[in-house]
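The complex appears here without one of its protein chains, the remainder shown in place.
Which chain is which? They are A, B and C, in the order written, and residues in each are numbered from 1.
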């Protein structure tokens, strides 16, 4: 355990890269909500591989089949379960890996944990493919949050040394999100996006891979969301975002930069126009004491380079306990950052939805 | 909710800065363990204020009173509850804050959440004082983990622009931890520590504050600790560490730096001497796929500058909905990073203990 | 684990019969609620021993001290912690029990579980004394539920072979509850109550004890409370009520009697007056499919006779693994059923409050 997340909206993700299917069971969806399946499919297609030079050439339709929880496309209060069949799988690509773990993959750690019983094919339950059911859950939550006036958007903040224009931490708007998702490549600056694509192509040609950053913003959050101590918004978001493979860091607001600042520089002055209260700057990233202030909630996550690279690497034979050279075969993304963008949005949507339901408990007068 | 953390070892923290007492209830401690109270007090004293120029001049004995869970100092299987009385409290310092929230404090967000009912005195439940019961729980876990050969150490990685020598990510040892905790100021390089102290003193004299980084390492972890997806070690640790006030970012291994690297640079080759398996480098920070590899688990957290500064700041009157100047009175640390060091150790100990108990379930043959 | 209960309102109970204190930490109380301390003390006094022939002669003031969660008697959103000091304890009464477990007490089972580390004095964490913090939590919930128009009442349904008048399952009213709590002995029929008291006195004189039934009703519940499958109202209530020592059975509505009935006898016809919908009979005890129907929620619990009796019993010496005669000394209730009545009310209040908060999540339009 645990491939489950959430207290009020609870998602349980199952499946391995090469099992019969992967899927998600979602408990706690409010009843009576119509899910826009076309919009959901558009959202899922942003995560899907096979479109570009930067992703694996596998074709995954990733079309979810809804097994329960809906009546004529409307949530009925029962748990919603959806699955995606695994079809384009080539198990033979992975046979060697049972004995020789891939550097910086979960293979070795999982082997130690599950004592050799784990499903090593395609990374098993640790495969990036498991973000597809996360995106189903997140895509549904995004639709629900929109009805509350809450919008979530993310973009590639950087790939290697190439950086995109960052979000304006004070005045980022949903229009910016629209512009990003209209791009086939999720960046704000198309010019920088083209540089990134060239870099990815170069890296791919060299049999290498590259990491990057994703920046995510949540708009329209009411002040007062999140809970003290261990259920603050930072805790909630990081607890789900680190479930996306390859994430190695997260920072909120100005994040690590705040460590070098003085209080007089870092503090965000409050101001009011007589109607609303806001802060003039947003170094706090919309969260103070774990609780939203009503300013844009902004954070960045660090994504490591895909560990599966084409060049020969050093590993060990677990059975013989001796050093061994390893060449990874199969098809792998040279850069997973673009596909991580909707995953970060999805994870955030689930975390925000869970916090929102928590807050509903205390509304309405008792 | 939730001021509770953990599934196997569950801590519930209660109290406000100026309530009768603060405390913690710990469920799930294995029975039959003797707690070394002197060692625990030494650990708690590392968090206590009042010793140095860099911390508030309040005297807090922070001596815990154990109410339950022990028989003659040995855990008995029942929940362990411990409290610390609040004595040196000056409520009048905080009266204005009910109406005029302190910039970058939790005041405003909490007001929005609890609709004016929250305890505003001294930050209430959001006070840094609530890390004292966290340190009680963590200090106990540290003692238990030691019996499993697991050691946790942290140091100030930087304050402002002054950096300490980092941990050697491959070969950091418990000796390094010992050297740090023998220092009154928790750094590796005494010279850099003196620079930091001078910087803090300077900032204090200017009525300002300053942020910093804490680096933490866990040694002796078995490979295979942690769980897939949302209960990976990164998820578990970040979910508790963000419960320490002022933490705004966390990164594991080489963290944010990995975003600029290629796979060929970032991947950690496996190697063996025929007996054990390790990696030559440790960019992964001891965690792959959320699960420990047996290499040192290393992470850094970003701590923002104390928001309570002596200089006049801009805020608003919530009752009058108009802009207002605010001067914060009372005693405040110009830099909380030194006191955050044992808190990060404590939080980590609780997270590791919880993961360790999870793993125990699957040992011994079924 | 687990001495905690609840998902939305979470109570964590700690303490042993002879530890420094017993207490409860309550998370999730809505902020801004004034607690009527006098009413709470009256509720707690119904559980307190020392008043009557039927309870132990120990004097327990059981006055709770509130450590956190309140500002001037009003909930502030932070966890509420309350403790009761243990004062009148005579440890020497229990020394023999460490080796010779009392028949039908938790001594032996706890010894097996905690491998000899458990606190054997007074039953330790298994003592009936631990229902005092449950009653603090429940007493607070009762006050909150009342503001929602929800009333909880219980009475002694029987002691030995002497039965009280049962609740009218269709038309029981809060007036009936008032009449019961105005009695010093919680029964509907005073005549039967006097018979019960004579029976208890007789049993006490014989150095024996006696069991009984408690019947509990909840009025004013909205239809639609409770959740499918494992969070139905029966599941929720039984999961907490079995936490009261000595409870060995629970039945809802006509309960075990339904096993001998036909559907045509057991089914409760629906009817309407054009405004509300109700059932003509209430064999279902206000719960169908785990969810409230708006009819009175009614259940009964079986309480076994106090296992501590004065007559000599057969046991074993754990250290010598040989049979041994045991005479239990100390002061013990000949019948705990009267004191169990408020405990059942308290447990029910916590369960209902938790379900009510769950339902709040889905109100108000999404």
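Note that a residue touches a chain if its C-beta (ideal position, glycine included) is under 8 Å from a C-beta of that chain, and two chains touch if they have at least 3 such contacts.
On a predicted model such as this, the values are computed, not experimentally measured, just so you know.
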Inset, instruction - Would you indicate which residue among C:37, C:205, C:261 or C:327 is in contact with the undisplayed chain? - result: C:261
Legend entry - chain C, residues in touch with the chain not shown (by the definition above): 1-5, 7, 13, 101, 103-110, 112-114, 125-126, 130, 158, 160-161, 203, 208-213, 222-232, 234-235, 238-240, 242-243, 245, 247-272, 274-275, 277, 279-280, 283-285, 287-294, 302-309, 311, 313-316, 318, 321-323, 358-359
Legend entry - Missing-partner contacts on chain A, residue numbers: 1-4, 8, 10, 12-16, 19-23, 25, 27-28, 31-32, 65-71, 74-81, 83, 110, 113-119, 124-125
Legend entry - Residues from chain B at the interface with the omitted partner, ascending: 7-8, 28, 30-31, 33, 77-78, 144, 147-148, 228, 357-358, 360-364, 366
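In this text, only the chains that are shown with their structure count from here on.
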Legend entry - Angle, in degrees to the nearest 5, of the Cα rotation that carries chain A onto chain C: 180
Legend entry - Centroid distance [mean C-alpha coordinates] between chain C and chain B, Å: 39
Inset, instruction - Go ahead and note the Å separation of the Cα centroids belonging to chain A and chain C. - result: 45
Legend entry - Centre distance in Å when chain A and chain B are each reduced to the mean of their C-alpha atoms: 26
Legend entry - Touching two or more other chains - residues of chain B: 1-4, 13, 110, 113-114, 125
